[in-house]
Every structure is written in C-alpha cells, then in structure tokens.
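Please read the structure below before turning to the comments.
Every protein chain except one is present and positioned as in the full complex.
Each chain carries a letter (A, B and C) given by its place in the written order, and its residues are counted from 1.
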Amino acid sequence: MAEELSFPTGIGTSDPTTISLLGKDLATDLMGSVGFGELAYWLVAGRRPTAGEVRVFETVLVALADHGFTPTAIAARLTYLSAPEALQGALAAGLLGGGSRFLGVTEDSGRFLADTLAEAGEVTDYDALALEAVTRARRERRLVPGLGHPVHKDQDPRTPVLIRIAEEEGLRGPHLRLFEAIGRVHPQVLGRTLPLNGAGVCGAALADLGLPIDLLRGFALLARAAGLLGHLAEERRRPLGMDIYRTVDRNAVYEP
Amino acid sequence: MAEELSFPTGIGTSDPTTISLLGKDLATDLMGSVGFGELAYWLVAGRRPTAGEVRVFETVLVALADHGFTPTAIAARLTYLSAPEALQGALAAGLLGGGSRFLGVTEDSGRFLADTLAEAGEVTDYDALALEAVTRARRERRLVPGLGHPVHKDQDPRTPVLIRIAEEEGLRGPHLRLFEAIGRVHPQVLGRTLPLNGAGVCGAALADLGLPIDLLRGFALLARAAGLLGHLAEERRRPLGMDIYRTVDRNAVYEP
Amino acid sequence: MAEELSFPTGIGTSDPTTISLLGKDLATDLMGSVGFGELAYWLVAGRRPTAGEVRVFETVLVALADHGFTPTAIAARLTYLSAPEALQGALAAGLLGGGSRFLGVTEDSGRFLADTLAEAGEVTDYDALALEAVTRARRERRLVPGLGHPVHKDQDPRTPVLIRIAEEEGLRGPHLRLFEAIGRVHPQVLGRTLPLNGAGVCGAALADLGLPIDLLRGFALLARAAGLLGHLAEERRRPLGMDIYRTVDRNAVYEP
Partner (left out) sequence: MAEELSFPTGIGTSDPTTISLLGKDLATDLMGSVGFGELAYWLVAGRRPTAGEVRVFETVLVALADHGFTPTAIAARLTYLSAPEALQGALAAGLLGGGSRFLGVTEDSGRFLADTLAEAGEVTDYDALALEAVTRARRERRLVPGLGHPVHKDQDPRTPVLIRIAEEEGLRGPHLRLFEAIGRVHPQVLGRTLPLNGAGVCGAALADLGLPIDLLRGFALLARAAGLLGHLAEERRRPLGMDIYRTVDRNAVYEP
C-alpha cells in the first residue's frame, strides 16, 4: 500500500549536516548557550523562558530532586541490585513510583489551584476564594492537595524559600497567591493547622510559570531522575540493596 | 527478630524541620543557589562542580536531550497513547530504550577511552596511542565506539562545538584528546574516514569531568528524559501516536 | 535502633531445604501437578481454582494475549531494537502501555458490571438492569466499557466463544449475563448497535470467576506478556523495529 506519510514535529529533526531542536540549530545556537533546565522548560512549554523563569523552574527541580529513602529510591536500588548491567531499568523502576501518592502531589496541587482560579474568573480576594475552595473540598470529602506532610508536621522548609524566590523574580502569580491563602484560611475550616508542603508549592510555582498542568508530574519526574541517579551512584559505591532485601526476607513470616 | 538496622547514605535525609541533601540544608543552601544540572553532577560525583565543569556538563546534556523521532521517542509516544493517565509509564518506556544500541554509545566511548588511557600510563603521544587502540580493536573485530553515524556521515555537528567549549573551560583533558586523535588516525587503519559522533564526544567529555564511567549512561538518560518530556508535551497537544500505530497495523502482512 | 520486624506473607517463603508457595511445598506439591494458569489464578485469588475455572481463566488469557501490531507491541519492539541486551526492559516497555485506553477495558468492564450489580441487589431481570445502567451512563455522558471496537465493528469473534465456554463450565454468572443484556438493550438507548468487545467479555468472565476487580488489569497484563514475548521472539528472528523507526523518522516534517 502506497501512502503519503507525514509526521509533523516541532521538537527535533536532523539531516546529514545539521541537527535541529525546537527550530534552532542544536550545535551553533543551543550547545553552550542554553542551560539544561532552560532547555527542558523550552521543550515542554514550546517557548524559551526568561532568566527569572529559569531560576524559579530550576529551584523547583532542585526542591523535588530527592527526599531520602523514598519508596522510589528504594525500588531503584533494589532493581540495580538485581540487574546492574541495565542502569536504564533501575532508573525506570524508580520513576514508575512517580504516581498519585508520592510525586503526584505536585500535579494535583497545580490542577486544584488552576481549576479553582478558572472557575473564579478575576480574583480580588484570594482568602475568600481559598475559603470557598477548602470548604467545598471538605464538604465533598476530598483532600486539599499540598496541605500536610508526614514528616514536616509544622512547616515544610521548602515552601517559604520557593515563594521568596518567585517573588524576587516577579513570578509570584495567582496560583502561588491562592496557595498561600489556603495556608492562611484552612484552619478555620479544618479545625487544625497543616503545613503547605513542598510538592504543593512546587505545583503552584510551575502553574504560575504557565507550564501545562497535565505535565506538571513530568517535571517532578525529571527532578527525581537526578535524585535517583544520585542514589544509584551511591549504591554502586556503597551498596545497600542487599541489606534492604535481607532485612525484609529474613523477617518474612508465613501467614495465609 | 530484633536487629540493629542502619542504612547509611550521603544523599538525603530529613527530620521534622529540615531536609538535608548532600550534607547541605536543601532549603537554605541549595534552593535558589544551585542549578539543576549542577545538582545532578554533585549528586553523582559526590562533589560540587566548578562553574566551568557545570557549563561543559550542561552542554553535554543539551547535546544528548533529543535526536528527533528516535525509537525511544516513538516508544514513549505510543505508551502515552495507550496509557495517558500514567505519564511516568510513558517516560519510563522511553528511557528503557537507553541501552547498548542508541544511548549506550556515550558510556561505551567513555569506557573505551578510559581503559585505553589506564593501560597506557602517562601519555605523551595521543596519535600513537590512538593508532595502537584502533589497530587492536580492528584486529579483535570490535568497533571503536564513537566512530560513525547513520545520518551524519561526514561530520556530526555536535563534536567540534563540544570540544571548543571544553577547551574554553580548560577541561579538554586526556579523554577528549585521545578521542580527537582517534578521529585523525583511524582512516589509515580502517581505510575510510568516519565522523566522531556526538554520543562519543559526550562520553569523552563526561570522562574528562571525572564522572564515574559506569554511570555515564545515566547522564544520557537524564538528558533524554527532558527530550522525552518534550515529545510527550507535543503528543498531548498534537497527537501522532495513533497515526504511527495505524501506519504499522494497516501495513501488516501475515507471513508465517 | 532495635525493632521487632515482621513481614507477613502468604505467597512464598523458603529455608535451606524447602520452598513454600501458597502454603504448599513448591517442589513436591505444585511442580508437575499445577498448571501455570492455575497457579496465577491461585496466587491472586488466594484459593485453588476448580478445573472449570481454570479453563475459563486460560481462555481469557488466550483471548487477550495478542492483537497484532498494537501500540504496546510496537513499543516493545522499538525498545528491543535500542537495548537488545535487556529483554526485561523491552517487555516492561510493552506492558507500560497496559493502561486506560487499550488493556484497561477489561478492568473497566468488570468494574462497571460489578458496580451495577452491587447497587441492584438481587437481580431478576438483567435486561431491565442493563437498560437502566446504559441509560444512566448516557445521561452522565460516560461510555459503557466493553461496547464497540475500532476494527470489529459488527461482532468481536471472541465474545460468543467465551460466553459459550463459560456456559459449558457452569460459570456464566451475573456479570456475563448483565454484559449480554447490555448487548441486547443498548441500541434502544444509543440509537445504534455496537458489538460487545473481547476485552469487555473477558472482564465480565473474570469478574464471574470471583477475581478481585482492582486486579483484572493484571490478568490482561499477564496475557499480554506472552504475546509480547512472541513479538520479541519474532523481532529477534526477523527484525521490524528499524523499519518502523525509519518509516517515522524519514517522514518527519518540521512544524513549530
């Protein structure tokens, strides 16, 4: 069967003498001139970010890169133990834990804030809007994403720092403002004070950068890829996977 | 069973008020002060890189981020088509193609150069060493990694640019010098002139940065994660996966 | 820190002389006596299936094992092309497409039927219940999972065969009956006749086997693992991945 095939893309193409990326010449226009975080932003947003946007964006990636022995870091280390010849498999196994419970909060927060703002139209009073959103979430028995943390019960140290940096760069926009307002008003609805967590503030900041909400999880995954490489590098130098495996296996108890 | 458990790590730990990463306070010492590429380098190398090292390193990541409709980009897009609700799965599927044939060249080149240098001891004549290494590889019917490219048959545009940037930063070390020497001498052994490819020069540059050879593939994967996010963002805006699938499926012919 | 650790499991344990699986001695009680499909059922359901249950279950696995050049099969072949040394990566990449759009229908159908039955209590008239469920789905603008197929527009050949086999084994229970009723009544609601598809009937049959609804996707994945191994075996003997990749890459057109 003969057919006219055409696969359009704005990402990358190449011919014998040039490689294009985002419509630019990779070798002459991008290499050495564009940072890696800047390129990641550009690839997803489809536009080159400003210096201030890059700073906020890289701060988010740094904030999300690692959080110690998370389930994803442990899964990556155990996979490396079993198949050290395929580093890509260990990294992929770690990233596959980037779902709803752990890394998903970044995207969930961004979506919650974006949906609330979209419904509200022009906002004049963030506290009032936050109060309404938290009240409705409670009525519908839904959690407010970005509120609370299993370890940082009073304050997540990442939150005020990211807000300050966004402010410095003129990028403390409606999503961050609404998020902060949620931090102020939720105690009167929920009856207790929860911290604004780091994943949540990152989601708010990414949404203020105009990045597509459906892909916010992708940035958490990119950040975590760096953290996982750190764990795998350490696992190679000073292995823990066998100890973790044995700790579980030796304490296995048969129970039907 | 009671046991003393201890899982040592130099990556990250946290307590209710602080998050530590690499022995630093994430919120006060790293966020806003350290770039994302810089952090990735630090996580793997276990030491903070200099500004020049960061520039070369990010140039490598930019060089490796994408190469158009590679098998890995297509696999990621098809996986997103099938399971759009799990972005982490599409990204992981793309990274799983980061093996010996495509992304592996970066690591293979770094290893070939590092092994050759390790055997040689102190090097005074890179061309003589390159000649010996290429001659031996040919005798043992092994390919010299980093030589040749299916598309860029004369020159890979990334190669001279990365060498120049490394030179500018004082980081054109023995691996890059040996790689360049291979580019000069191989025609007299192989009887034809092949280009030094981009993956190969990236492997040489990463090796000159002192990064662990066994993990060079990891940096190619990190770079590619950004490129894959670009493809997935485009797939979301302007889907191609269904067309690719149908192109294959409609032209299937049964043959036992 | 000393702690009492205990990880209970009913799956498998071992000591120097025996391996236990599901509370049985693997070597003496299971090997040679239990089929592989039977074991998979047992592992998930936590009880040994009857011979009739095994026949229906294996028929479902056979029905779902392959459907030609699906996106998942193509993704697996492309990953094998890139990383042939890590078969596990190619298989995993294929399975990662087992999400909502393609393989997910099995689970979605089972859940739709189970939820409808749970709300209804005792059922005397499947057609009436089906009519109500389809009417409600339409009103809520939700699709009825298991209805319609992009290729098999009139009838999916798997559907009547699976129903017949379930009937032969005395396992045509409420989920299958409700599914058949949906097939009878939906035209009067939707205004056109759609086929009951293979994934849907498999979901109904698995639900009638008493398997946990949340894990029905798991059986589709197990079945597909066999199909993917078939594709990878063929890819090894008669490779297509490079042709597929080139078909896409050569027809790439830059469009911002």
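Criterion: a contact is a pair of C-beta atoms (placed from the backbone, for glycine too) under 8 Å apart; a residue touches a chain by one contact, two chains touch by 3 or more.
Keep in mind the model is a prediction, meaning the values are calculated, not measured.
Of the candidate positions C:113, C:147, C:206 or C:221, contact with the hidden chain is made by C:221.
Which of B:56, B:73, B:86 or B:105 touches the hidden chain is settled by the complete complex: it is B:86. Listed here are the chain B residues that touch the chain not shown: 5-10, 13, 20, 23, 83, 85-86, 88-89, 92, 96, 247-248, 251-256. Residues 1, 3, 5, 7-19, 21-22, 25-28, 30-32, 34-37, 39-40, 43-46, 55, 58-59, 61-63, 65-69, 73, 86-89, 91-93, 95-99, 103, 151-155, 157-158, 160-162, 164-165, 198, 212, 214-215, 217-219, 221-223, 225-227, 229-234, 236-238, 240, 243-244, 247, 250-251 are the ones on chain C that touch the missing chain. By the touch definition given at the top, chain A reaches the unshown chain through residues 1-5, 68-72, 74-75, 78-79, 81-86, 89-90, 92-93, 96-104, 241, 244-245, 247-249, 252.
Basically, only the chains that are shown with their structure count from here on.
Set against the Cα centre of chain B, the chain with the most distant centre is C.
Chain nearest the geometric middle of the protein is A, using mean C-alpha positions. Averaged C-alpha coordinates give centres for chain B and chain C that are 37 Å from one another.
Between chain A and chain C the centroid-to-centroid distance comes to 31 Å (mean Cα coordinates, whole Å).
Shown for chain A are the residues in touch with two or more other chains, namely 5, 7-10, 13, 86, 88-89, 92, 96, 247, 251.
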